[in-house]
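Here's the structure, in structure tokens; my notes come after.
The chains shown are only part of the set, and none of them has been moved.
Labels A and B are assigned to the chains in the order they are written; within every chain, residues are numbered from 1.
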Amino acid sequence: MNKDMEVFEQLESGVRSYVRSFPTVFTKTKGYKMWNAEGEEYIDFFSGAGALNYGHNDDHMKQKLIEYITSDGITHSLDMASEAKAEFLTKFNDIILQPRNLDYRIMFPGPTGTNTVESALKLARKVTGRTDVISFTNGFHGMTIGSLSVTGNSMKRKGAGIPLQNVVTMPYDNYVNEQDSIDYLERFLEDSGSGVAIPAAMILETVQGEGGINAASFEWLKKVERVCKRWGILLIVDDVQAGIGRTGSFFSFEPAGIKPDIICLSKSLSGYGLPLAVTLIRPDIDKFSPGEHNGTFRGNNHAFITASAALDYWKDDQLEQNIHEKSEITLAFLNQLVEKYPALEGEVRGRGLMVGVACGADGLAGKIAAEAFQRGLIMETAGPNDEVFKLFPALNIDEAGLRQGLAIIEDSIKEVLR
Amino acid sequence: MNKDMEVFEQLESGVRSYVRSFPTVFTKTKGYKMWNAEGEEYIDFFSGAGALNYGHNDDHMKQKLIEYITSDGITHSLDMASEAKAEFLTKFNDIILQPRNLDYRIMFPGPTGTNTVESALKLARKVTGRTDVISFTNGFHGMTIGSLSVTGNSMKRKGAGIPLQNVVTMPYDNYVNEQDSIDYLERFLEDSGSGVAIPAAMILETVQGEGGINAASFEWLKKVERVCKRWGILLIVDDVQAGIGRTGSFFSFEPAGIKPDIICLSKSLSGYGLPLAVTLIRPDIDKFSPGEHNGTFRGNNHAFITASAALDYWKDDQLEQNIHEKSEITLAFLNQLVEKYPALEGEVRGRGLMVGVACGADGLAGKIAAEAFQRGLIMETAGPNDEVFKLFPALNIDEAGLRQGLAIIEDSIKEVLR
């Protein structure tokens, strides 16, 4: 083992994980590139699991952040009012919500994905007076008990050490062949003898990241919304990973034409990789009492600063254009890859720049990712059996970088299949 | 209403809370002072609810942070290895753990207090194979379902919308007059017919912050440790608010001479108010599988940088000296205050610079804090009925600032009691 890695082996808990797949010490990053202590360069197709959609250390945000720190702007403000927060609220409303004809109250539930999911579940239960929530197979929503309850992965669930309750799991789109999972779900709701109560909410990702890059069809999402409306169920879209442009639009659900009752955002919201999350709430169900949900790091002003700067990328459609173009290139590449290497038993999945290839043989995706790392590409696997290698380049990656990364993937596949 | 406040009224969720007590827009802060947009100055006796023990925007940390950002150091690294993280691990071990003869594995459970508490509870249940946890009256541990289950406050608990389970609440030190709550607790454990199973863990704060500045005696803490050892129960100290010097030593439990099995740290850990948390785990129970608990913002490198800089304050005992001196001044002041103003029906509580005065009459503490705000002091209330006004000055506050703040408190009391 690399001597620099010893400190982690000796001092950090065994729960550490990605460091095992990418065993090197990173020191510097810029855009879609990362460098380790030895100066070796890596292309980043991981992007902080979706927390770095704008790439690393974006210059615009960086400048704003340094200015703010230099001027002794308030760093930590709990949920007190600050100038930086006011600016974020205003820009989020002006640039994101209003142009999309969306009306939500903005809650700061704590700075991480699981904070926003927990706040959404609590609110939905409080508002409806019901206890159950419907989640979907292979959903991933976080590691605290509330969020973990609606997460499918059995290894993670066992980590709770207690039975996870008040949740009913229903099949995600295309879960069982030739069955429309929504008909199935609604059969349970219609039948007062089904044992499944009308739930407080349904929570879903429009494209499941950790669950294996499963993209729900727009038709399916519309049906879910229709069923929710019909039965007075709140629809929570967890857009923590699929949102902020990852699938092609700011909110992942925009092209499906649905309007969730509650939206969870985090990861790339701050733009710069800083912890920030919001829960967007339909105004008429904004029913928490003051302080009924709170948390110390709700007022991360550094993140407000970079988040406000990041919103500038959404003033026009340039970023969306870039995502679209790079997605086309990527999907075309992956499709030909799957055809060219039948031993992959590959299935191309995803939408926008949230894409991946599910591999038929056990462990294959992991081997490809490991080989790619050797060749200078950071790439994660996903899915219940880690059977998918997952491409999450920065949304503003240039074509050269993208093609360089894709080439490494093909080389890695060749090597692994040899 | 102030026009600047309108943006919060219009766009933010009604769950916002502190902004209602301190209705002004903050722009700049330094040390123990804060300024609003109009340039009005406030003395901060709130310190981000314990997240700003070193005051605001400390120059040493600020310089390190700006350097790091300027040099494009990696910002967001999940749980991959980074230079900034290696430095933090090393310094934390060298400056904090080793000199105290402590041996813990360091887990990064996500950057907030509730993340570390959830990870601690999950680990304790996994390691012991038991489901119940004993918490204590008026404990506060966080707002996600696992942490909320061990939190006492009934308003917060109702926010869950579901029954909170797998927890038994036992009386904290001095909860019921003339009864030793530990004898009581142990009676339940000894008796196989008590209905209380041997739990996975006990979780406690040595001084309860939100619960009303209740300080457990060292004797009581030692008894808790003894009972835990006797019955094979893991002892979790939630040092999120009481730790990092707030009560006089780095870990709040040091003077009690106990060694918890798991320690939760967050709030002032990063020093600069940036989100960071660690869970310290006795090496032989460091049993999570890789990735069994994870989270996007485990690798907040900006926070690693400032946290490492903050640790420099613990290389000698100067900070501890300052806490001690300022605590003496504060407690002396509060004691004479209580004597001087019997209408307060005041009771001085706390330890170090985590102190407060419980007021007898309903609503009195809140009125005093509100009046103090009008006079330029930021101060919070705590306790089940907000009956305590709570003094949390920066640990490195100078005597002038401290006395200025105390004077405002006395003036406010005079005004309120008039």
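Heads up, the rule we're going with is that a contact is a pair of C-beta atoms (placed from the backbone, for glycine too) under 8 Å apart; a residue touches a chain by one contact, two chains touch by 3 or more.
All values reported here derive from a predicted model rather than from experimental measurement.
Peer 1: For this file, with 2 copies placed, note down how many copies the whole complex has.
Peer 2: The complex in this structure file totals 4 copies.
As a working rule, only the chains that are shown with their structure count from here on.
Peer 1: Where on chain B is chain A touching in the complex?
Peer 2: Within the complex, chain B contacts chain A at residues 4-5, 7-8, 11-20, 22-30, 34, 37, 48-52, 56-57, 62, 65-66, 69-83, 85-86, 89-90, 92-93, 105-115, 118-119, 121-126, 129, 131, 142-147, 149, 155-156, 158-163, 165-166, 200, 240, 266-267, 272-275, 279, 281, 286-297, 300, 302.
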